[in-house]
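The complex appears here without one of its protein chains, the remainder shown in place.
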Amino acid sequence: MIRRFDTGGAPHFPPQTTVARVMLQVIAALVPAVAAHAWFFGPGILVQILLAASFAVVFEAASLAVRRRPLRPFLGDFSAVLTAILFALCIPPLAPWWIALIGMFFAIVVAKHLFGGLGHNLFNPAMVGYVVVLISFPQAMTAWLPPAAIASYSPGLADTLMAIASGGPPGGLSWDAATGATPLDAIRTAVATGRTIAEARQSPIFGDFGGLGWEWIANWYALGGLWLLWRRIIGWEVPVTMIGTVLLLGLAGWLLDPGSNPAPLQHVFSGALIVGAFFIATDPVSGCTSARGRLVFGAGVGVITLVIRRWGGYPDGVAFAVLLMNMFAPLIDRYTRPRIFGHGDRKRGGS
Amino acid sequence: MQTDRVEQAMRAGQRLHRIPGGLRLQHNKSVSCELPVAKAALPPRLYVPLPGPIGVGVGLLVKPGQRVRKGDPIARSDPGAGGWVHAPTSGTVDSVVSHPVSHPSGREGPCVVIEPDGLDGWTDLHPLDDWRLADPGELRRVISEAGIVGLGGAVFPTGVKVAEASERGIHTLILNGAECEPYISCDQMLMREQPASIVLGARILQRAVGARRTIIAIEDQMDAVRHALEGALREAAAADIEIVTVAAVYPQGGEKQLVQALTGLEVPGGGRPTDLGLLCQNVATATAVARAVAEGKPLVERIVTVTGNGVRRPRNLLAPVGAPIASLIDQCGGYEPNAARLVLGGPMMGYPLATDSSPVIKAANCILVLTADDIRPPQPEMPCIRCGECARVCPALLLPQQIAWTVRNGLWDEAIDFGLSDCIECGCCDFVCPSHIPLVDWFRHGKLELRLRAAERRRADIARERFEAREARLARIKRERGERMAEKKRVLADEGARQEKIAAAVERARSRNRGKDAT
Partner (left out) sequence: MLIAVLCFTLLGVLFGLGLGWAARRFRVDSDPVVDRIDALLPQTQCGQCNYPGCRPYAEAIAAGEAQINQCPPGGEAGIRALADLLGVEPLPLNPDNGEEQPRTVAVIDESICIGCTLCIQACPVDAIVGASKQMHTVIEEECTGCDLCLPPCPVDCIAMVVAGPPIEAPAWPRPAGLTGMTGPAPPFAQDPGTR
């Protein structure tokens, strides 16, 4: 009796992983840091994540519908949610709701879908969204809260929701009273006004390495990143070169002029460096393809970040550094192609 | 000389080298190794595929109704097209029909249908008197005429491979027993049960190509195999043959990967191991060579692993070429209820068959019946997220995501640049891709397109040459005609020469008439 079968392609194994699983693991790695953030700076971050994620999913669905693409596989891969979380982690916890709206519009619709959707974006979508709102709304984007431990007033959930919904300062206070400088802000103003960093570090917003609270969040980012490394979701090249370059150049700067250059560990644990090293610059789509390319990419992000921090107009340069290196990624790829088995001089058997 | 360098590399401590990339896969082999290899029962009809359409380089040697014995030649073709085909058993030739030929495309081809008479009687066999004294060229001829092809899956005609190799000079023969793909265990069982034939085959091949030594490569979890082979080597007192174990990493058993593991050297891109003075043959091919030379038996049957969760009693069978796969599965207890896919080959590189009436072919090392749980449900292919996992596991050091991009968009020059031709189609990249992109299917399609384009370009170049040759010929004829006319005109213009010519013509006419009158 002849039996017929359906035919499908090799390999004939059950699938090992999916895009959704990769994205979910990255989101899972961010959870401890988000919890730490909420601990130190109040529930604002959770509200922002919720807002940004909702806007992101809506924009993604709309873009897919307009582009006539199937909704389920793309909405179910959690890439938009990840973009939203990374964006929310970069903005102040009390940022008005329309910051998330505009940021997600530029991230999902412009940076991602206008370039071709998942896998085709040239620039990191979360960073594009962040940079757009940073440049367009400098006031709202610099209203950072001081850590709960030292703040005179720390908004609860109700006050947070009111502030975000209305765009005004929380609890009836003025913005000046409710917000404070971040550690990088403090360093920048100190250097600008001619004080030394050591003097600036007397401020209570500084902890042992970086900012109070911020250094703990950075630790949790690092732990999450190391877990992703162990799970082989990200490669070691970008984090190691990025942090290594910052340490090296930071060390050089600090030895040369400790008055205006912070200590290397200070650099590493401030701002978005750790989250950038493990979660943002490691975005595979907008980064380099080969391992050697990623080494160059990571080093480039480190160098540009330090340059912007020292001489540029913004306190933290990670976002701009990532976007600038995204521009160079295709060029780096072109010149860092790995040698193919059987070609080239190394260990070849032929003459 | 570079072959000396390779020899030194191999002698210098057999330090095994790691291959780049690769995967550690679950073996799933032990279930088919529990029972010894059994001779498959003969089915009611055998469908022996011919190498190609009759008349196009293929000559049929039998007629319908003719009685044949096992081993009688039934078709011959150019050595490059597959060589000789012999009757797998004794019986009657029924007809030549169009039947599925177990090809990846699922197409049908001409098959000689043989009805076995059940006796399975061999034809008159003419083994070589003493292969130890035979000329290497004679050995190669016997290998060629026995229809032996590479039984590791590539089915390259062994006679051609050995002839090319001996021209290059081979110092080491490598017998590939590193069966790295999951589920397949036919080579393992062959080595356990017939190690002496492998040693004999190694000796014969060594003589045929002039190799000084042989290495039999096995995987490190094959202890019983090692034991059996060592016993056979002791009995044969073969000092120039040694056994080397390589790591059980897929695809360690690929020819280029095995060479790299044993020597640390890479086969040059576009080249072969013979460029390094090495000849690689599968252990089953060595056994077939031993049978052909020492017993005079052509290649008509092979060990096939019938396994998978969709088969009730997996085992290895010694099956004749042309036996419908359904008959083999019947002998293994039949299908499980949830059998969903029939694959020829292993789960990484095998291809699915649409019907189980497809015949056993010389390339069939394994019949894998998979259930619905084992196979990938048809997932939508997501866009590549450039995670780089594929590049990490590629044993050929390629960038599969870039190659897939170029093939998808028809950028053929870039595809070649990224190394599409160097892909060994192992399937490691496909296995790890989170977007479920069928990378191997893309690469196979890309390679096909490249081959077809190259053929098209060659045809265009030949047409251009023929056209230009024709133009040149016509121009030359015209020129010569012009010269002759000019010569004639010049002669006619000269009065004296003209008179001479007229007189000569008149004389010719007269002598002709005289000749006619005389007869």
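Chains: A and B, in written order; residue numbering restarts at 1 for each.
Keep in mind that, in the parts below, a contact is a pair of C-beta atoms (placed from the backbone, for glycine too) under 8 Å apart; a residue touches a chain by one contact, two chains touch by 3 or more.
This is a predicted model, so every value here is computed, not measured.
Note that of B:Gly253, B:Gly345 or B:Pro438, the residue touching the chain absent from this view is B:Pro438. For the chain left out of this panel, the touching residue among B:Ala372, B:Leu448, B:Leu492 or B:Val506 is B:Leu448.
Within the whole complex, the absent chain has one touching residue among B:Leu125, B:Ala460, B:Ala486 or B:Ala503, and that is B:Ala460. By the touch definition given at the top, chain B reaches the unshown chain through residues 103-107, 380-383, 408-410, 412-413, 438, 441-442, 444-445, 447-449, 451-453, 455-457, 459-464, 466-467, 469-470.
By our rule, only the chains that are shown with their structure count from here on.
For chain B in complex with chain A, the touching residues are 2, 6, 20, 106, 256, 259-260, 263-271, 275-276, 326, 335, 339-343, 347-357, 368, 370, 373-376, 378-380, 382-389, 391-392, 395-399, 401-402, 418-419, 422, 427, 430-432, 434-436, 438, 440-441.
Partner chain B is touched in their complex by these residues of chain A: 1-19, 21-22, 70, 73-74, 77, 79, 117-120, 232-233, 235, 284-285, 287, 289-291, 337-343, 347-351.
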